[in-house]
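Below is one structure, written out as structure tokens; comments come after it.
Yeah, one chain of the complex is gone here, protein chain that is, but the others are all in their spots.
Labels run A and B following the written order; every chain starts at residue 1.
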């Protein structure tokens, strides 16, 4: 069974940012994503002092490496300073790369 | 502290498929799994045109590499064409391999 390397990008941020974040991801070329509800505690952006334990979302995108880096770079530049957001990337194997290649997508 | 290598298999699919998917995983030898509710957008199987943003589940199994590949291969063959499903695998380290070896399991 042949597998292909892709990146899993996981973004955890304030739930209120969902609509804008999804629009941003789609503009960057993401065609699929998965969202789960989350909560937690962590470092906060300057606007988020009231969000100590607020509602978060956990967004996953599986995509080719260059798009993953574009997403990471764009979100860092536009959101890290002002929003509670963390992002991490990891290597994953997939079976059908055409499901992910042209913009990723971590949901069927 | 000694750690052991296992595979984390993450499956994201339509919530309506849960019962059948779990039965399939157990038949393949999986003894444990974790389910979280999710939602998202992505490529769709032919039966799922009505599920553009429908309820999804995110199923995780930690298991030995061969079982991970068996799961991936089986799900690809039986579900990828007709259901909204993506699957990705990644390397993880665990402390107590006996919790996972004979069929994996991503929940206590």
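Rule of thumb we're sticking to: a contact is a pair of C-beta atoms (placed from the backbone, for glycine too) under 8 Å apart; a residue touches a chain by one contact, two chains touch by 3 or more.
These numbers were taken from a predicted model, which means no experiment stands behind them.
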item	value
Interface with the unshown chain - residue positions in subunit B	1, 3, 6, 8, 31-37, 62, 90-96, 99-100, 105-108
Residues of subunit A (touch criterion as defined above) contacting the omitted chain	10, 12-14, 36-45, 48, 56, 58, 69, 72-73, 76, 80, 83-91
